[in-house]
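Just passing along the structure, written as structure tokens.
Excluded from the complex is one protein chain; the other protein chains are retained at their positions.
Take a look at chain A:
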Amino acid sequence: MKILVPVKRVIDYNVKVRIKQDCSDVDLSNTKMSINPFCEIAVEEALRLKEAGTASEVIAVCIGPKIVKEQILAALAMGADRAIRIDVEEQPEPLVIARLLAKVAEQEDAGLIMMGKQAIDSDNNQVGQMLAGIMGRPQGTFASVVKIEGDEALVTREVDGGLQTVALKLPAIVTADLRLNEPRFTKLPDIMKAKRKPIAETTAADLGVEVTSTQQQLSVAAPATRQAGIKVASVDELVDKLKNEAKVI
């Protein structure tokens, strides 16, 4: 079984975003970029399935201009066998991403598509579900445990009330939540080795997908900032403030 793992290049999760002066977008110039943390977890899970003998090959896919090679190399250094880059100038909308991934998944005959549940930049939480819908496949979103048994994937999902385990007929799409695993650290020799792994390049046109757009970002603003309050000296003072000043108890 081949596992396809989409990875997205995003702002590093430790970096605080800045907003452009003209409020048109966030400012990503000179910003540290990384693999989206959820995608990294997905890569790790795919590698573990391969190491357990369940999967034969792990293929990373990344959509973006040449610069996304940095994230492709990171995925290859973790242990993905090869990669595909779909060349686009700008990030397409989630529906287009899902259409592109669907074509690649078909071409590769992937048995499992293991991906992050959301990207920490746009926070959309859409692509996995859209991909599953387009392909007519089952979906196991927000996964915290993934097991392959026979022709099914058993996925434990983090849902509002607790946990839910579903059995999905393979091929399936699974999206990773934070607790699925802790990604491995890569060592220097892995990075050297990654540079020799194959990266195929393709385009939306090659894949027969039209890059359309129906959503437009008009502006971006900083959130209303909270003023730091005061430090109280004692529990008594706190209770007094809550009761008589804030009036919330």
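Please note the rule applied: contacts are C-beta pairs under 8 Å (C-beta built on N, C-alpha and C of every residue); 3 or more make two chains touch, one makes a residue touch a chain; residues count from 1.
We adopt the following convention: contacts and distances are computed from a predicted model.
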Legend entry - Missing subunit (named according to UniProt) among the choices "Branched-chain amino acid ABC transporter permease", "Electron transfer flavoprotein subunit alpha", "Sarcosine oxidase subunit delta" or "Fe-S cluster assembly ATPase SufC": "Electron transfer flavoprotein subunit alpha"
Legend entry - Hidden partner chain, touching residue among A:Glu57, A:Asp87 or A:Asp121: A:Asp121
Inset, instruction - Give the residue, chosen from A:Gly53, A:Gly162, A:Pro189 or A:Gly208, that touches the chain omitted from the document. - result: A:Gly162
Inset, instruction - Name every residue on chain A in touch with the hidden partner chain. - result: 11, 13, 16-17, 19, 26, 93-95, 98, 117-118, 120-134, 136-142, 144, 154, 157-169, 172, 177-179, 214-223, 226, 228-232, 234-236, 238-239, 241-243, 246, 248-249
